[in-house]
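Structure record follows, encoded as structure tokens.
With one protein chain withheld, the remaining protein chains of the complex are depicted in position.
Going by the order they are written in, the chains are A, B, C, D and E; count residues from 1 in each one.
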């Protein structure tokens, strides 16, 4: 009891005590006997992704009025800041994974290697994003310039977050990657797991409600509309009834496939090159290259309301 | 006219005057003859929910570096601040409902009783959330720790908002509750009406596009995927053609049911315990316990585009 | 090389150099030989829309405690600020479109004319929004007051953004309009192209996942639920294989139509007055006035899992 | 003890306990048996004074780009906001003075009367400030425009704070007034007690270190340089040895007097009209009109360092 | 009257009207018939000076953790930002001086020339500041490192502001320069007119209350303590009784002079090289090189209080 005899309005003392018990119980249930280490910060990562965007597209996502003599200074300064902060977040992930309160020399080396590896991929990420922007410009009759696409399209924001998250996922920072993916999910309604592999010239139109699973593989020049799911059909369990983690369970979509709004494609199936999947289709089996998949029959009947016969 | 003869660029004077007329007309149409009272503030409630999360999970959603000797101080301080501010917002709701410009003694007592009742439910809310987090961890092969689930999963954010909003709804603050629900809706794309009753171990995966109606009842250990609707089939009208408000019109989902992406379940029907509802299913009738509901036939046909035979 | 011989941790110099090459290459590919002009700012436009809301609904979206003697001052001051800043953003769009680094006299006149035209439409926009709010209040059994509808409902936020964006689109600021639309899309999951024409008393319930295309025409007293698409069926290409831009390709929805959740309506078809389109319906042909369109047959089969016969 | 057995790093528990004892002891010593009421806020008052400056000089201290059609809206809006907030601060002072936790009806009337009285003086304050600015412009060879004087001169900032504080002091809000005076003191090094009476066309040059006491009376067109003190000579005590508060104890400075840097003038003496007081003079007796007071003899001797003779 | 018949609490309408009359009267009195142009912004200039400090001393006043590979990027980026913003402020000064609402081509060229000239002086300013810091370190027994001097000493902050302000003053931006000087005055209590010429290795200890006038000339390795005034003795007036502006009226202080606290030195006199001026001395005549000037006699008498003789 903090203050013996002080008047209690909300009963803070009792609440604090009850919540403490629950907290300790929860730690005990999970056999967390040591103080749990800090996790990477969503707020910091949001800033990091914004600054990476600024470094990659300084005139559009950074400081648009920069004169020529200043752009490289801006890019270099921004990169140094953002890589240093990213390195801190990666270190936190490694500490968290290893349940360490502070970073050992070895762990710092791992973290630096991941950040360094990420830095090296930035030019490739910029190239891929250029191809994605081009694809959106060419694929949408409403788009009037590539700059508009870069600045306005939620699908472009989502793929930018994904290409960053995927690089981090592959380099060994899956938690940081996941947080980056959820930042995009919250802003755009597009949920791409950082594990998903996606080729160049990828175009997500409208995008709200799209879900792309961890082991999905998407080829080049693929176009996907809103509310499409590339999901798992069922989850495998092991002999103990626990989920098997990490096995390939999401679709493979080959090059130049188009998937219209609301299609649901489940399981480790392959959509062959150049196929078109119609809106609202439910698909759980392989599709040959060049197929057009649509719904099997007219799904609606209309009648004049209140009409007799 | 404010300034006779001053140069007008945008015609502010005329605009102000036109908007004033519309404002007064609108008040008159709604027979609001007195100055309308202030409503609860979305910005304040956003802060309140964040701080409640911090008090409930101080190491993860509050200040992660807190040493043991400081956690209870932090929790106690945060609770006092957040309950005081919540009480203010509840008072605003009661004033608004009663069209009062200031809070009477009686109204302040009502507000305090609601806030006090809410405070008492916080330990129960924390327990429920612990069960929800556990369910998400166990139900998603991509989840690697319960902490990741708490920090990253939009479904967990949505259910945290809902459990807070539902307690407030039941205690008599439905407007505050609704605003809390819409904060989650905006951040996650998950729209759960605060009136919905939801049991423990609830897991919403991906979540974008989920809609759960006011009178829905959901049992324990239920799992729901993205774009699922638990809605009303039709709205009842009274003899005057006005909507009947508040009657039971949304589904009952019993324990251990799984509902896959895109399923639409409408009306006061019951999904029996342990059933599985397949993706994109459209369901408007009761389902026996242990049922598997899927779509009736293959919905797609594929052909080789342009291919002859 | 900036600093010869300085230690390189992340290899900033090499990165800066690689990104510069990509940037120059990208400009060259797009034949942008001059420094690209600044675009309108999403952050500024977000502020502008908030302030327009405050000027239109000063008691609810502005400063709710304003006494009578102060409201007009507040409205007038807010309008002047917001129109001035909007004019700046429109000027940026015109500069961007004409690839100009600074605004000529003529371009400034065009921008002022657009802003002036927009200002004159504000009273009409307020009237339309009053009708939309009324429609939501009457159409939702869970709504308990028109103020709650204005403050809480994402559909109302989306239509407010749309009515502003549509006015700007028509006056010749389509890029500014598009950014306004995407602000709403991100906050609500509702994606309405600023070109869409929408009549009064429009009600979007829940709204997540709704997509309404550029050339859609929607009548009066229409009600639309979540995840509805009013899209294009296919894109026309010209003789060079390039998309034809701007032709009418989205549905016409006549007065008093209701479209339930998940319906997908594609192409330049007409949904006749007073029709009802059921949930998840896929519709690509005209519908007579007064029709009820639902799915053709029961789409589900249920069985007792693991049950014998 | 909050957490029995939790590790103590800084000994927070013991510190909290020790500080609580001192706090309670201090309240007991001062016979404060009830919870002490909140005081006016320095932060709020700083904002209030800035906004008053903006309302008085909208083009220079407010929003300089305002077009003619917008100025009055800005001024009216700013005034309403600032008077409402000032009224809150005055209410806090009255509650504090009367040791009340909340404001009675009567106290609110008093507060409104003070704020109303203050509002009525604003035009007079603007006129006085115009005269002060004119005096500074005419009195300083380095001043090149009256606008420069308004924006740059710390003496003008100090007199603006003083004229506001003095009005509040006279109307019955001496604590609010004092806080306003200290805000200026901190920013400029000029310490004018809000009780001091100061005529028009007052010019304080440089100003650092100036001290003007509570009962000082300064006429019209007076000029004072840095580090001048208009102080009390000694403090009267009553029969109990306690200081007598409020009696006239500071100098009277008649019209058109000039006082140079570092002069110290103490006690209820009168400096006659048109006199000049030299730098560093120490003065404790009356001075006839038209006098020139300087130091009595050369105060320095110089010699060549290390010089023989 | 804005709203006929609306209830008036503070009488905003009447106040707005009264203040408008005063504003128009004041403009008329000063024969300002056109809308007065915007002045340079104190807030912006405060930011500019901070950023210049950061560019000059990146490790101490900028971002202290910068690795070697990043410093030049940071400096270059900061310089570009700060020079661009400074150029804007200089443009505002030139517009203000010429009473222009917008910047002509010619005026923009003038502004660029001033900013360019300032940029070229930055290395010299850094060298001078290095000498000032060294002088402070050597001259104060309490200083333990040059870094401490740079970060802590108000005299160093004041001279940094002065060297920046003086460069701008000489280049033709006296108003911007004056605002920079007043920023330092407010923060440190040290008031140096930007016109003053000050040699290298200048050390101001404590500094509060120091005043140095517009035409003062100070040599190399001079040391000045708190509350010293280098002022004008009297102001010359022309035949019309108006002050003559700009003539030499402040002291010349030669190299290696020390002036102790509180000394007042007035008029265009010369303090010869290597002289020492004692504390509180009042000096209005030339002093030969190598002089020691102190007060002429013991200025105090002490007695035992209440003691008889």
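Assume contacts are C-beta pairs under 8 Å (C-beta built on N, C-alpha and C of every residue); 3 or more make two chains touch, one makes a residue touch a chain.
A quick note: this is a predicted structure, and the numbers were derived from the prediction, not measured.
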Full-complex contact with the absent chain, from E:9, E:48 or E:122: E:122
Task: Could you tell me which of D:12, D:63 or D:125 touches the chain that is not displayed?
output: D:12
Statement: The listed residue (A:70, A:94, A:227 or A:252) that touches the chain absent from the view is A:70
Task: Kindly note down the residues of chain D that lie in touch with the hidden chain.
output: 2, 10-13, 15-16, 18-20, 22-23, 26, 30, 35-36, 38-39, 42, 96, 174-175, 178-179, 182, 185-186, 189, 191, 193, 195, 208-209, 211, 213-214, 227, 229, 231-232, 235, 243-246, 249, 262, 264, 266, 274-276, 278, 280-283, 287-288, 290-296
Message: List every residue of chain E that touches the chain not included in the displayed model.
response: 55-56, 58-60, 64-65, 67-68, 71-72, 75-76, 79-80, 83, 115-116, 119-120, 122-123, 126-127, 130, 138-142, 144, 146-148, 151-154, 187-189, 206, 208-209, 226-227, 261-262, 279-280, 295, 297-307
Statement: Interface residues of chain B toward the undisplayed chain are 65-67, 69-70, 72-77, 80-81, 84
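The rule we apply is simple: only the chains that are shown with their structure count from here on.
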- request: Going through A-B, C-E or A-E one by one, find the pair whose contacts repeat those of A-C for over half of the pairs by residue number.
  value: A-B
Query: What is the distance in Å between the mean C-alpha positions of chain C and chain D?
result: 53
Query: Which integer distance in Å separates the CA centroid of chain D from that of chain E?
result: 24
Query: So which bits of chain E are touching at least two other chains?
result: 2-3, 10, 12-13, 16, 20, 67, 69-70, 72-73, 76
